[in-house]
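Missing here is one protein chain; the remaining ones are kept as they sit in the complex.
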Amino acid sequence: MGSDSQSRTPSGAVISLSSVVVVFLLLAAGSYGALIKAPTEATMGLIQRIFYFHVSSAWTGFIAFFLVFIGSIAYLRTRSLKWDWLSVASAEVGVAFFTVVLVTGPIWAKPVWGIWWTWDARLTSSFLLWVLFVSYLLLRTLVDEPERRAVVAAVFGIFATMDIPLVYFSIWWFRTQHPQPVMGKGGSLDPTMWWVLILCWCATLGVMTLLIRVRYRLEGLRAEVDALRLEASRNAR
Amino acid sequence: MSLGHATVAILAKELKTEFRSRELLGTTIVFVLIVLVLFSFTFDPTSSESRRFGPGLLWLAFLFAGSLMLQPSFLREQTNDTLAALRLAPIDPFSILAGKMAANFLFLLLVELILLPVFAVLYNIAIVPVLAPLVLVLALGTIGLATTGTVFSAVAAQARLRELLLPLLLLPVLAPVLIASTEATSGILRDPSDLSPVWLTFLAAFDIIFLTAAWLFGEYLLEE
Partner (left out) sequence: MPGSAVAQNNCCAIWSRAELPRVSTPFASSPNAGLRISFSDIEKRFGMRMALRGVSLEIAAGECVALVGHNGSGKTTLLKIAAQLSRPSRGEITFYSGMTALEADVVKRRIGMVAHHTLVYDELTAEENLVFFAKLFGLPDPVARARQSLEPVGLARRSADLVRTFSRGMRQRLAIARALLASPELLLLDEPAAGLDPEGQLWLGTTLAQLHSSGCTILMSTHGRNETQASVTRAIRLEGGIVTHDSGPCGDPYGVMALAAVREAVEGDGR
């Protein structure tokens, strides 16, 4: 029946082997750059090499959350569930990347600063951001009807992403007003370090794209199963 | 019917309903009192310590109060499906949200103004000389709280675990409001009192941004 055309499209379009190979090569090159090619940082030593994946995961996470924003607005405007699939896929992937950030951060901090965690502006805001999108995903599990879930999640997703810059500004101002230990920031990056960082970012972006596509497809397949069940129940009558 | 008229009508309805029973106001005031008392055990409430921690705990108490008080905002409409009655009326759907936001703002501000002197006495903080800037900060912070809180109350009302969900959605989003109003309040309570324009502007910006977002996207929440 025509009604199902909307939910029937995700078949086909499996992730192509070539894109997987490209992302794999990027990752390999990034790892090579981060672990071997880049010069060892003078004061922090080898542990600083985690920086390349820490920072690039954070940047990629931001992009994923921005996709939630796009998907949410587009869903409310078009009412096409595909945009909702994009939102949920991006939110999950974004949360995954920010989990990487929150895990690699303390691993980096412990040897360098001597503590696992400090309420530094960046750490705090990343943590808050992670919580924000975990509650987004939680909210989704608490609404059963797909259309309702999409609407409710879209509105919350929009509010959550609009909150990101506010969270960052407020925490940054808050922390700069309060004296705190200087955390080995500042100083300029060596040009090689920059290149490696950009390379790693490209690699994580590639991983993000792949993950979002897989997750999007999964959501599409779920919808297709639902549509088929619906049709089966209709024919059974 | 114009947005303004409908908003006022709904605001009046909310006020009439609440002031008839005063259930919400009463419960929230008692809740905040409990929080204020319990907070006194977490640090040594001398005058200088209170100046340091007081503003933060005050705003944290208000945020908790908000996440408690705003829950029924849309749940109440489910009893007799009166939300459907509102949606049957030929009004701008945003007026439903706007009326409730205005009502919630007034309720919260009232609770805050009642509890401010109690806070001042309990924690030995002089507020009388700085009352005007303090009320300004209270108002700006509360607009942000009421705006996002009302929208999320409509979100939570449509989910399972609705009573549990609102604080979970609301509190992380309100972190900037907590920071900004706490900082502004500590500035005011500091010895040479100073009202930080940065934080005031920030609070105003937060209010404007989320009011606009509620205006653009809030009405989708009212559908069925």
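Which chain is which? They are A and B, in the order written, and residues in each are numbered from 1.
Criterion: a contact is a pair of C-beta atoms (placed from the backbone, for glycine too) under 8 Å apart; a residue touches a chain by one contact, two chains touch by 3 or more.
From a predicted model like this one, the values you see are computed outputs, not experimental measurements.
Chemist: Which shown chains does the hidden chain touch?
Modeler: Hidden chain contacts in the full assembly come out as A, B.
Chemist: Of B:6, B:103, B:116 or B:171, which residue touches the hidden chain?
Modeler: Here the residue in touch with the unshown chain is B:6.
Chemist: Go through chain A and note every residue touching the omitted chain.
Modeler: Residues in contact with the chain left out: 3, 144-147, 226, 229-230, 233-234, 237.
Chemist: In the full complex, which bits of chain B touch the chain not displayed? Write them out.
Modeler: Here the touching residues of chain B are 1, 5-6, 9-10, 12-13, 16-17, 20-21, 79-82, 84-91, 223-224.
Everything below uses one rule, namely that only the chains that are shown with their structure count from here on.
Chemist: Could you work out how far the Cα centre of chain A sits from that of chain B, in whole Å?
Modeler: 31
Chemist: Tell me, which parts of chain A touch chain B in their complex?
Modeler: The touching residues are 73, 76, 128, 131-132, 135, 138-139, 142-144, 148, 151-152, 154-156, 158-160, 162-163, 166-167, 169-171, 173-174, 177.
Chemist: In the complex of these two chains, what residues of chain B are touching chain A?
Modeler: Residue positions touching the partner: 148, 151-152, 155, 158-161, 165, 168-169, 172-173, 175-176, 179-180, 183, 198-199, 202, 205-206, 209-210, 213, 217-218, 220-221, 223.
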